[in-house]
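The structure is given below, and queries will be raised subsequently.
What you see is the complex with one protein chain gone and the rest in place.
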Amino acid sequence: MVHNRTFFSHIAYRITAFVNLACLMLYCVKNSLEKTVSEYLLLLLGTALVNNVVLVKFLGLCPFMGVSNKLDTALGMGMATTFVLTLAAIASWMIEHFILAPFHIEFLRILAFILVIAAVVQFTEMVVHKTSPVLYQILGIFLPLITTNCAVLGVALLNVQAQYGFMQSMIFGFGSAVGFTLVMVLFAGLRERLALMSVPALFAGTPIAFITAGILSLAFMGFAGLYK
Amino acid sequence: MLNLSSLFKGPRIRGGVHAEEHKADTSCKPIAVDFPLPKKLYIPLQQHVGKAAEPVVRVGDHVLKGQLLAHSQGMVSAPVHASSSGVIVDINDYPAPHPSALPIRTVVVETDGKDQWIEYSSIDDPFQLAPEEISLRVGAAGIVGLGGAAFPSAVKLNLGRESKIHTLLINGGECEPYLTCDDRLMQERALGIIDGIRLMLHGMETEQAIIGIEDNKPEAYAAMLDAAGPYPFIKVQQVPTRYPMGWDRQLIRYLTGREVPAGGRSADVGVIMHNVGTAYSVHRAIRFSQPLVSRVVTVSGGAVALPMNIEVPIGTLISELFAFCRVNQAATKRIVMGGPMMGDALPHSRLPVVKASSGILALTQEEIRNTTQQPCIRCAQCVSACPAGLLPLDMANRIRNNQLDAAVDIGLRDCISCGSCSYVCPSNIPLVQYFKYATGELAARQQAQHKSEHTKRLMDERNERMARIKKLQQEEEQARLAAKAERERLQTEQGTLA
Amino acid sequence: MIASRKPSSGAHIGTNTSVQHIMWRVILAISPATAFGLFCFGWPALNLFIVTLLSAVLFEAFCLRLAGRIAKPAIMDGSALLTGWLVAMTLPPWAPWWIGVAGAGIAIILGKQVYGGLGQNLFNPAMLARIALLISFPIEMTTWPNVAPAFSAQAPDFIESWSITFSGLGSIASADAMTGATTLGYIKTEFSQQHWLPDILANHSIFLNFLGWTRGSLGETSALLLGLGGVWLIRQGVIKWHIPVSLLLTVTLLSSVFHLLDSQHYISPLVHLSSGALMCAAFFIATDYVTSPNTPAGQLVFGAGCGLLIFVIRTWGTYPEGAGFAVLLMNAATPLIDHYIRPRIYGRNRNGKPLEQKITVQEREQ
Partner (left out) sequence: MYILTAIVSLTTLGLVLGLLLGIAARYLKVESNPIVDELEALMPGSQCGQCGYPGCRPAAEALAAGEAPPTLCPPGGSSLAEQLAKLLGVEIDLNDVQDPELLVARVSEDTCIGCTRCFKLCPTDAIVGAPKQIHAVIADACIGCKKCVAVCPTECLQMHPVEVTLRSWRWPKPAVAEGAATC
């Protein structure tokens, strides 16, 4: 309990960091705003809960299963992915509109996106290694693996497919990342409790985690229809 | 059902249980003093917290009642005195009154029936004595906390004086079911207790004392109230009846509104707490310089034909006590020393009564909590029952999975093992035993850690010594070789000269 | 004088409650509502009810035997019976028999035994079964028969009921005349056809709905009886008041705010409260020990979360009844609530650091 409270303040620090990052972005594109704020809020809730990137679209399952046995690591992973996803969404929008579209080289889209995502992940890895070596040690291989996380590339491609504007694609990226973190943390809480239980040997470990993930996705279907 | 009224009246109370008291059959009878003097008294040398006492007598010596058998050792310790006059027949290892009944060094006194006190000089006005003198005499009389903690009282008095506490708290709570020895003591010997309190106040140079008595003991409250009448600085206050009201920090929080910081001592908030029995024995020790040689014990339980409070010399065997109270041996499923909530289950009754045994219970099968365990259904009754605000079910869960550090993270160190959680658990899970096991295991690991550091130091020293010796040998070797070479050179020179 | 060899510690005396004791009292609390439901929907409901209970107990015995443990004590503690009972209560009264068996199977096997038996499941077994059935068999799970008291004219007699339960509703001629939508389902369909509130509920009486004289699940029609059973359970000390009160309060607050803002689009709190499903969820489903937080503060947050989700799903979601999803989602959040909301330990502040209440010597001087 003692350490998770300090971690709590750790999270608060990270959230405030993201918030002022988001405000900065909002400010510099404010004039291109044509949709009202409630529209964005609905989009955010829609991506985070209704068509959740992990439990409804089934993207990003390997970190979801791999890193979710401890609450702190799940939170760390969620934060790292949020950082990467938001930056990747913005960068991919820019590349799409300033490089691929004008030169009509849309066929290079996936290649360019992966290049940017890899760069962003490498940058995140350095940041995490610098700020908290313990988290870096615990996340281990899963931190560079964010590059191959299908949610990150998936969201970038979905942005392009849905022809979202700059603001919308950023909100879409951030929303799906928040959804990812929410589900990761929920699942980590469940798995931490599972670890303390005497589950029958047949199901102990990963099988019971899969069953729990299935039930969780069943529960998330309740949000169906909330947002078209 | 928790009686919600006491929750709102005293907002500072949390958790605790409302056990049925079973006090009726012993609280109405006066303290019996007609216990026949046993033939043999088994007086353990370690009846207190701290180092064991060192014997000053030898086998075969004749001792009088109240004579010093073993003096205290080191800072935290207490001397032991003979409970009756007689001959020392043995100083050896005998089973201790402990769930494991492992051996402990005991002095065995064969009583001669005369029960003759050692001559003592009673002083006329103890308040002329210097405060330090009071705690010296209390220490010399071997007085320890009689509430069950058995912490040497002299050390507490000195601590109280040095940290200049502002209130002396007297615990008349006796919240454990079945036990009524404090209740009867307050009803019959209130003046002695008040006098003991005044002596302790003088000994600690504090101004006021508050006596906390549960509101299920009205006669005791009345007796103490009029005994404390002439002294305005001694206040008598009623506290709600809810186990564990007798827990010192609960009483401190209720009466003074302050919370003792975790890991700290009650002196940190300017309060020292003593049991009423301790106050009475301080009165006897200072006024009549009588050491602690006997105590009032509640013998009760379903299997006891004559439940009573009885003044018993320290060292009497429980089997003799049971014989006197006509205990039905077949019906006794468990013998408990102390209260049924925090007391220790003794494996057999051939164990002596010690300074800390406030009660000896012979419980029948119906009274004992049924031990068929069922899986934990997370009903959280234990969370609402825990007075320290812990999560017993989560801690037990982690301990069962051998994650002891994780259990310490959520507050294992703050558990007072009061038994409220295992009392209310519908699945009869022995929660307190999990916590005692975990604390013991962590202590064992701590010791193993110290030992490994100690042996690491020994190894390093040995390696250095070996290295030093080898270096010395090498130097001698070189020196010898050099000397040999020198000698040979000389011989060759002489050879060439000759 | 032989005392128990094994050293036993902790409290040597105890309250003589036991797991059976608690389970049977919960069953007692829900029996009036179930009896009323069985009375309203007649024989087919009774057949379904018995089939579900039986299969629940049989599945439990089967799993325990499989796990190599003697089944008898676990069956007797009534937990399997209670789970089966709750599953039966949430099913449509005239559902075919295999719905009952499938529901009991999912609840006992997937909901409880896979996790290791009593006290280990992460999700409420009854709600898991209800949601799984709702999503996989939408038709059977949404045919709501009219109220036909057991001995009245239009109630199917015993033989007819046998065919309803065991060969499906199609077997009797006037099947569609006997069924219709629940209040919430009706409102949702009306909304989709752009009819708005005041006139939809013209002939709908909240009081009848509250009493239970309306179409609905087998045991969840009568909000009144469920509420009374719940209050009795709180008086008995089996459950704490925190979850039901915070759940009902959240639903009422939200619905009254939205109803005031736009009474055409949002139904009034009274209609919400008169639905039996909400009462059953508040008193019996959300307060399931194993899957709800263990501190009173945590339970308040849990109840509020359930209330919020029920309101959101009922108002904007596709499914008319949101209680099942809400409870499952909040069950998933329970470990988190328990992790962050803990009572303050004596002598420590909120963050677990010891208090600095040390009295300085000067303070003692004055």
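Every chain is named by a letter (A, B and C) in the order it is written, and numbering of its residues begins at 1.
We take it that a residue touches a chain if its C-beta (ideal position, glycine included) is under 8 Å from a C-beta of that chain, and two chains touch if they have at least 3 such contacts.
Not measured: the values here are computed from a predicted model.
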Left-out chain, listing which of the shown chains it touches: A, B, C
Of A:Ile11, A:Leu42 or A:Ala119, the one touching the omitted chain in the full complex: A:Ala119
Selected from B:Pro375, B:Gly389 or B:Gly419 as touching the chain missing from the view: B:Pro375
Options A:Leu41, A:Leu108 or A:Ala162, residue touching the unrepresented chain: A:Leu108
Sites on subunit A contacted by the missing partner chain, in the whole complex: 69-70, 73, 95, 99, 103-105, 107-108, 111-112, 115-116, 119, 122-123, 126-127, 129-130, 133-134, 137-138, 140, 195, 198-201
Contact footprint on subunit B, counting only the chain that is left out: 46, 96, 98, 100, 102-104, 373-375, 399-405, 427, 429-430, 433-434, 436-437, 440-441, 443-445, 447-449, 451-452, 454-456, 458-459, 461-462
Interface residues of subunit C (partner: the chain not displayed): 6-7, 9, 67-69, 73-74, 116-120
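FYI, only the chains that are shown with their structure count from here on.
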Rounded Å distance, subunit A centre to subunit B centre (Cα mean): 57
Chain centre separation in whole Å, for subunit C relative to subunit A (CA means): 33
Interface hub residues of subunit A, defined as touching at least two other chains: 1-2
Multi-partner residues of subunit C (each touching 2 or more other chains): 120, 342, 352
Contact set on subunit A toward subunit C in their complex: 1-2, 4-5, 8, 71, 185-187, 189-190, 192-194, 197-200, 203, 208, 211-212, 215-216, 218-226
Sites on subunit B touched by subunit A in the complex: 397-398, 400-401, 403, 409-411
Residue numbers on subunit B that touch subunit C, as the complex places them: 1-2, 14, 17, 19, 99-100, 163-166, 177, 249, 253, 258-264, 268-270, 319, 322, 329, 332-336, 340-349, 361, 363, 367-371, 374-380, 383-384, 386-391, 393-394, 410-411, 414, 417, 419-420, 422-428, 430-433, 436
